[in-house]
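One protein chain omitted, others in place.
Residue numbering begins at 1 within each chain, and the chains themselves are lettered A, B, C and D in the order written.
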Amino acid sequence: NNGGKEDEPKTIKIGLSGPLTGGAAIYGQAVKNGAMLALAEVNAKGGLQLEINMQDDEADSTKADTAYDELLDWGMQVSMFTVTSGAGTGVAPRYDEDHIFALTPSGSATTLVYSDTKVYETTFQMCFSDPNQGVGSADYIKEHNLGTKVAIIYKSDCVYSTGIAQKFVARAGEIGLEIVFQGAFDDSSATDFTTQLQGAKAAGADVLFLPIYYEPASSILKQASDMGYAPIFFGVDGMDGILTMKGFDTSLAEGVYLLTPFAADATDDLTVHFVTEYQKAYGEIPNQFAADAYDVVYALYQALTAGNVTYDMNAQTIADIMIAQFTTMTFDGVTGTSVTWAANGEVSKAPKAVVIKNGVYVNAE
Amino acid sequence: MEKMFKKIFDKKHISRTVSYLIVIVGYIIIQLMMNTVGIKNLFKSLLVPTCCYIVAALSLNLVVGVSGELSLGHSGFMSVGAFAGILVSGLLEPYLAMGWLRLLIAMLVGGVIAGIVGLLISIPVLKLQGDYLAIVTLAFCQIIKSLLNNIYLGVDNNGLHFSFVQNKVVLSNGGRMLLSGPMGATATTRLATFTAGFLLILFALLIIYNLTYSRFGRTIMAARDNRIAAESVGIHIRNTKMLAFVISAILAGMSGALFGLNYSTLQPAKFDFNLSILILVYVVLGGLGNMTGTIFATIILYVLPELLRGLQDYRMLIYSMILILIMLVTNNQSLKEKVEALILKIKTRFLKKGSVAND
Amino acid sequence: MALLEVNDINVYYGSIHAIKSVSFKVNEGEIISLIGANGAGKTTILQTISGLLKSTTGSIIFDGKDITQTPAHKIVYLGLAQCCEGRRIFQQMTVLENLEMGAYSQPDSTIKENLERVFERFPRLKERRRQIAGTLSGGEQQMLAMGRAMMSNPKILLLDEPSMGLSPILVDEIFDIIKTLNQHGTTILLVEQNAQKALKITDRGYVLETGRIVKSAKGKELLDDDDVKKAYLGG
Amino acid sequence: MAFLSYLINGMGLGSVYAIIALGYTMVYGIAKMLNFAHGDVIMIGAYTAFYCLTMFKLSTFTSIIISVVVCTILGIIIEKFAYKPLRKASSLSVLITAIGISYFLQNLAQILFGTDPKVFPELMRNSTFSLFKGQLTLSYKTLLTIIACILIMIFLTIFVNKTKTGKAMRACSQDKEAAQLMGINVDNTISITFAIGSGLAAIAAVLLCITYSTFTPTLGSMPGIKAFTAAVFGGIGSIPGAFVGGLLLGIIETLTKAYLSTQLSDAIVFMVLIIVLLIKPSGLLGKRIHEKV
Partner (left out) sequence: MTKLVQYPSGAYVLERDAYSTPVLETYHLGIDFGGLSAVNNFNIIVGPTEISGLIGPNGAGKTTVFNLLTKVYQPSKGTILVNGHDTSKMTTVDVNKAGVARTFQNIRLFEKMSVIDNVKVAMNNSMHYNPLSAIFRTPKYYREEKRIHQKALELLDIFNMSDLANTEAGSLPYGAQRRLEIVRALATKPSLLLLDEPAAGMNPNETKELMATIRNIRDKFNIAIILIEHDMSLVMNICEGIAVLNYGRIIAKGTPKDIQNNPVVIEAYLGKPEKED
């Protein structure tokens, strides 16, 4: 009927925004790599064809807003939401209002899926939410008797870090875990941690909880070792990646616990496949961001296929199908098996505690 | 006839009229387009922030260009205005349904509070000179950011709850967090409109121009050109500079409030040193004291990175190269001379024609 | 032979044509004066010779070399020094450091001897050699500017209003110094508002009006010239 | 004893600020410009040394030398292409250009070296020694940084005040035209200033990385601002001032974190800075230049 085949869509358009430049670009780049790897694999299957458009948002909520509009103009049908929580919080209400389905790989704040007053129907998470991690960590430390006096060092200008720390502290109070020291740092003081470490040491902390990303964590490990302070370090999923940092002396991380859904050294087929392919494509070992992004694409693919979504459907129709799928389906990926989603969008997967031994993750159980 | 041409060519008049005209015509065109052919979502979403940045840049130009003091902390005032505005709007929401009125009140309150902060800051700031002044404004911006990153403020039936520590704010059922540390303000009702932005620009231009071309503007510029001489003719330098500083803070606060109410989430980290610098770039590129130029520079430089989106990772690299090139080209002496000569030519031709017609 | 030869130079400030086809000569051992009203272009000519400004046409020959396109900092090494209008001393350096800078183009071994010479002419500078130059009085700064120019022991010295702001005694002294310098072999190109005094010690003078040379004659002749008297000598 | 060890930590942090501040102040003092790209030159220095050490397996000494050379050349290139054409432009235009250069270097590094953090190889093993029966540990790195800082400060002070080139630099900073009339090649002199400032950046980079090991392309921006603050704190343009300012800033920051608040340390540090500037409006060691009227 009309001009030619060219106008007919031949892909499902998936939007994504994340930091590609600026200080948080590491995370955006990792997500991009993971997503692109999965995209190539999925499209190679020859079934439903997907297309991803990633916009730079510099991890800034106002820029994410603009990026969202750019994606709308492009004709986004489904979304991978944003990479960071801060950026995602800003656009979550818009996804909800416009009724576009969005599954974030790594935006872990609860504010991405619900606010104080309402649940965003169309937004879902692939990663653990911050409260999960905070509560999970506190419980694990208590149950396994890792220590009696806990210190925390967190990043006060980071939504992710303060979110986890906050829940950890609250949970610790509930279960009777003694917190002896809380130290903060921020962007402009993210190199020198000796003062906080000394504070923790002086308070007699035997467990140091680090709800932060691996870059500052590596400095903390080093500086603690330099000053001869050796508590049990306990990290969260942001800690993943520390072993693969170029030039990092892995002996520093010996004995570090972390709660993570993904371990690059796992031996299951999926992980092995993902890690080898990733290394082939990008020459480095994937971290948890890349893994979550990889899973997001597969999860979307699974739901799109199961829901019989076609190229010409509009975003709103697709959203209804996806919501129905996600609240009922089970997904197996590199960051967890038998993964399910609650109606509010939070993911449910088993956090794995691992401990680093001889430079590799070992199941802590 | 000649007189008329001379008047039109009089720099003051020409630039003032041009700025008002550009703003009004621009607004009309965009409105027409929105109502007829429609514009892309991307551009629609850039309209309000562009207006905010224009006002921020105009107000900074009052300090940097007209008053001659380098301020590296302008985003601090935007920040104060933004969060004050969001709070006011949030608190009024249950009682006042009219969005535009809430927006207006929020902007006014944002402006006033930023103005008060500006007044307080100006006391230490204006005791200093040059780069020392610059560093104190920068310090101020850092302080604001650092404080806001650690403020937890919530409201429930028992009123406001405030703390510097995250877990201390416990709200009863139905309570809402207004500010939550680095997360800032979330779930804000978006009230900002392009029309509000347009009116704010006009308001800013009105204040800045009318102030500049009055006895206050003269004293501000005199204090800039020669401090000692200004004092010797009875100009109180500090009061003078303070006026510029506070007015600039008020306008920045208003633009911040509008900016804040354009998004459902706003984090304090947004208003960092880099934003101050960005606004400063608009000012310098637009020309010190040149308001029309500032408007253009802001539009171009704010929209540019968005146009470069297709370049992905290379976006900011290209942007920085363009920035450097623009600075080099606009400061190129020989180029400038050529342009000047051209303008002179046109001017003389016009004047001659004018006088001939007159004879 | 002419030590300095200026042929048909034109200088512009943007679109302002400040110097219009100016040509003149300074012979070795002479004292030459340029006189003219405020804004006539005297300073501009000196700055063009010393290389700070560039002429769009013509040539400047110094000591047999074409220096039209030579950058200012190289011209100094050829033996040409300028004492600027408005002193232009290094405000935040000490008096002594200022003088050392004057000898920048000279081998270090000559500094001491030159310094002696300057201090002999300006004892006040010796007294104040550790003072920060910017805090000197106007007249002291003028002495410093002269002294600094003398430090490079130049073949030709361009002086731009050296007597400005000096007390009557010092004005006389400055003109004496100029004469003495000249007698010791330094050629002088002098720009002065104080035309009366300048022309008295001048061999030849040029009268400048809005960027053009309108008259040139022996110093004594100019002193008696009615037009010059009326315009520049207040007679 | 705790206080003392906090003090020493503070000095360690401060000496890193100081060494960057010295570069700032050096360029500011002569070229009268805030070289906001200084921090990013440091970043380039860090990557150069890193790759020399890890990829090319060069010795520590050779790596440092290469890094110094690369930074020096980079400094000269930046000066030639970006700052020199702006000699006659307003200082603000130069400031903005410097910021442009800073963005450029950061983004270029992101593309060239990737965004993932790198860990600098351990150059000094077994690096602490104890005093007072182990109650006070002091790392050799801190000691090294402080000593390097003092040496550089002394070198710069002597260079700028006593050598002919140094004096020529100061002359250029005060009156470029008059300096030319003295026979000083202004362009070369300013190039030398940048060369020295950038060479220092490489040394700062290595010291920074020895102390804080992890680095990314944004390495330069944070210490850049802190060091700028330190330079102003000590009196911008004053070389000993940069040293004292950096050291004090580090100590204040550490003590604030230790005794007042880790969360609000930034706010408190900057508050202290404002108060100090109110008492000494031209920084701790800056000379108040009285304009002669």
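Criterion: a contact is a pair of C-beta atoms (placed from the backbone, for glycine too) under 8 Å apart; a residue touches a chain by one contact, two chains touch by 3 or more.
These figures come from a predicted structure and were not determined experimentally.
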Fill in the blank from the handout: Touch with the missing chain holds, among B:117, B:243 or B:258, for B:243
Exercise for the section: Mind listing the chain C residues that contact the chain we can't see here? Expected result: 37-39, 86, 124, 135-140, 142-143, 161, 164-172, 193, 195-196, 230-235
Problem - Positions on chain B contacted by the hidden chain, ascending - result: 206-207, 210-211, 214-216, 218-219, 221-222, 225-226, 228-237, 243, 247
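We take it that only the chains that are shown with their structure count from here on.
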Practice task
Can you check how far apart chain A and chain C are, centre to centre, with Cα atoms defining each centre and the answer in Å?
Solution key: 74
Problem - Chain centre separation in whole Å, for chain C relative to chain B (CA means) - result: 50
Handout entry: In chain D, residues with contacts to at least two other chains
Key = 107, 110, 225, 263, 266, 291
Fill in the blank from the handout: Expected list for chain B, residues touching two or more other chains, is 142, 146, 150, 313, 316
Exercise for the section: In the complex, go through chain D and note every residue touching chain C. Expected result: 164, 167-168, 170-171, 174-175, 177-186, 289-292
Exercise for the section: In the complex, go through chain C and note every residue touching chain B. Expected result: 14-15
Handout entry: Residues of chain B touching chain D in the complex
Key = 64, 70, 124, 127-129, 131-132, 135-136, 138-140, 142-143, 146-147, 150, 164, 228, 273, 277, 280-281, 284-285, 288, 313-314, 316-317, 319-321, 323-324, 327-328, 330-333
